Structure formats: C-alpha cells, structure tokens
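Only a single protein chain was left out; the remaining protein chains are all shown in position.
The block that comes next holds subunit A.
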Amino acid sequence: MSTHVSTQIHNSANGSIPPTVKPTVKRFRRNKKQLAALGFLSPLLILMMVLMATPILMVIGYSIYNNVITNPNPEVVGLANYGEILGNPKFWNAGKNTLFFTLTSVVVHMILGLTFAMLLNTEIISTKVRAVFRMILILPWLFTVAIVAILWRLMLNPNGVINYILETMGLISGQVEWLGNPAYALFALTFINIWAGYPFFMISLLAGLQGIPADLYEAAKVDGANPVQRFIHVTIPQLKPLIISLCLLDFIWTTQQFALIWMTTGGGPIDTTEVLSTFTYKLAFSRYEFSLASTSAVLILIASMIVAIFYARSQKSRD
C-alpha cells in the first residue's frame, strides 16, 4: 500500500498526472483488477450458472404452474402448489422422519467420529495397531451407497447374518424383520446411515486433533488437569469450529439422502421411512406431478439454505 502511494506522489511531482486526475486513475486500476479477477472466475461462474442457477430457477418457476412437462399448456397458479404441499399430511410425516433420521445420524456420527478419532490419535496403543484400526474404521466410507444398501439388506434380512449372530448369542428369538417391520425400519435405516457416514467425521476430527498444539495439553497437565478435564477444556474448545462445520455439512447432506432409503425400503413399510427426498421423487417420477415435486424441492432448498447460512457464518467466524 505504501509503495503504491509513493509512486503516485512521484508521478505527481513529475507533473505527468495532474492531481485532479488521481481519483480516476485509482478507480481505473481498481476496476482493472476487478475485471481481471472476474475474467479468471468467469469459467467457474458460467459453469455454476448453467449447472446450478439455471436448474434452481427453472424449478422455482415450475413450482408456480399447475403442472409442467406432462402438460403442454401449463397455467400459473401462484402459490397454490405450496398450499397443497404444506397441507399434505404425507409431506409433514416425511419431514418428521427426515428430521429424526438426520438429527440422530448427525449426533451419532459426531460422537462415533470423535471417539474413533481419539482412539486413532492416542499414543497408548502402538502405531501398527492404530494403522490396522485406521484401515478397518475407514472401510464403510469406501463403499458406494448402492453397495451399502445391498450389503445391509442382505445382513438385515430375516434369514441374514445379523439375526443369526443375535440368535446365537441368545439376544433374540426368531426372525426379526429389521427393515420390514414398521416399528424398527426407521431405526434400522438410521443405523445403516450412521455406519456409512461416521468415517467422514473420524478423518476430519483426527486431522483436527493432530493440529492441536501439544503445549496446551502440557500446560493443562502442569495446572493439574486430569484427562477428562483436558478433554473438556482443551480438546473440545479447539475442535469446536470444526465440529460445528462438520455437523452443519452433515445435516445438509443427510437431509438429502435418497439412494440409501430408496434401495433399502423404498419409503416403506407403510410410510415409516418416507423422507422428503423419497416423497419428492415419487411425486415427480411416479405420479408425474412435476410442479408439486418442484414445490417440494423448493421447500427442501429453503430449509437447506437456512442451514447453509449458519454454515457460512461459522466458516466466516473461523476466518
């Protein structure tokens, strides 16, 4: 900044640029810099316009018509579709299931992720053992959703290995229908999602743990803090920004989980595992109600945006 000012003074002293022109030059240089930045960003901005903004705007537009795609002459109905969706008890049931599925998944992901991250970070066990644990614990993250769904459908089958193990251990009697029983299905599905998603937390938190300066723990030790106190007063505060970011991201992703639910239960039995994504999909591709599906999607977007704003604010505070 200082170099910049001195150059201007030098120019002025030479009389090459009159003092009255100074603000214009400044503005020109600033604009030039901004244009250059925009030039570099333009491929990304164009891509985002095509791939993100356009579909979003199209769907928002669809949501105010009586029906689109299957209707060659759609008519604008304003917010009527929003009234219909918000007045549909199935939407609220799907919302309730989504909330349970998401909140439980996020909380348990965080607890499991932190526990395993600390296990992998501890020096109590040897490096080799930790490496083995690291490989085993990260396994669920290596499977695609389709594999996870098929794997767990097989394992939770009434004739599957889970029932066999539990029965052998004397914990259950008979064939429990984990995914087929309306009383258990949502819990079973949430369990699968927890299994599939905790490694993301584990790896991220492990990186966070390794970034905490050892001095802090040593200082706490000198002050007489026991391991629990060190965890509460050093580890948690140091990881707090990361935990908040991870939880918010996971909340957004889990809200939109579709493939796992579709491939395991299809939203059933009855409507016990119906979530907002399956509800929306059925509207679009089973009933061909593309406007109502768009309305439902816009409502999901609004909910996601609210969480995204919190995420952005948490990121900003970290910066």
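Here, a contact is a pair of C-beta atoms (placed from the backbone, for glycine too) under 8 Å apart; a residue touches a chain by one contact, two chains touch by 3 or more; residues count from 1.
Keep in mind that, in the parts below, contacts and distances are computed from a predicted model.
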The complex lacks one chain in this depiction; which UniProt name from "Cytochrome bo(3) ubiquinol oxidase subunit 4", "Sugar ABC transporter substrate-binding protein", "Protein-arginine kinase" or "Acetyl-CoA C-acetyltransferase" does that chain carry? "Sugar ABC transporter substrate-binding protein"
Give the residue, chosen from A:91, A:116, A:195 or A:311, that touches the chain omitted from the document. A:311
If the hidden chain were put back, which residues of subunit A would touch it? 48, 51-52, 54-56, 58-59, 62, 68-70, 72, 153, 157-159, 175, 177, 179-182, 185, 248-249, 252-253, 256, 258, 262-271, 277, 280-282, 284-288, 290, 293-294, 297-298, 300-301, 304-305, 307-309, 311-312, 315-316, 318-319
